[in-house]
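One protein chain omitted, others in place.
What follows is subunit A.
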């Protein structure tokens, strides 16, 4: 069969929830176009019920993921970077189409995203030393503070940077042991939906990252008021939506990370996003029975 007569095999982009690839419960899709307005694919238009299912999946995954050793989490995150590298060409094409970049520029963005993922993979077993530690106290106690993950985090992904921005907000959330429900960029969801396929083949337990394409304005309020969501990252919300979501999130005292303007996603991100969704647990432990001399050590 000659090249010209071969039928096109179009890809059906699907959500990534609980380690599976469902269509939207609502059955809806919307058209995704490239930067010039040409049709690329149909993406699922998720409903609030998809968001609810994603929270259930994320909650179910939280115990195992937060309980895994930091070292193990780092290995799994590094494995994701390896898988991303293997599908580099696909992501270069999707990012180029979504953001209107040339092949070389899109390649640079994808490389930066993979490097960003590796960078966060290294942080998993080091963040404890940075934000935790032994506290001096006036008594015969060890006093130790350790960071603990906050829980289920809703992430409204950046609207413009469909891949580097997305990875820059997902990786820090899960590196510290949280689980994530991600609302993709509405305009350019395809790299995010393809990321789901990478996560599914990387030893990452199902439900740790759940990816929903659709309108942040539609799902956001339900996730922000959801009593079983512990935190929300408003990176991709515009000012009006961010305000609405922050008000809804106050109901059960969710941690809220307000949108911060990012001009250049390739710049060093620092540890702000890593520490945004951490709680501090402090333990007092007796140093042991005191001898006559007043000290046991």
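Just so we're on the same page, a residue touches a chain if its C-beta (ideal position, glycine included) is under 8 Å from a C-beta of that chain, and two chains touch if they have at least 3 such contacts; residues count from 1.
We adopt the following convention: contacts and distances are computed from a predicted model.
This complex has a chain not shown, and the name its UniProt record holds, of "Adenylyl-sulfate kinase", "Deoxyribose-phosphate aldolase", "Iron ABC transporter permease" or "Ferredoxin", is "Deoxyribose-phosphate aldolase".
Annotation: of A:14, A:73, A:116 or A:226, A:226 touches the absent chain (contact as defined above). Screening A:31, A:203 or A:251 for touch with the missing chain picks out A:251. Listed here are the subunit A residues that touch the chain not shown: 52, 55, 59, 222, 225-229, 248, 251.
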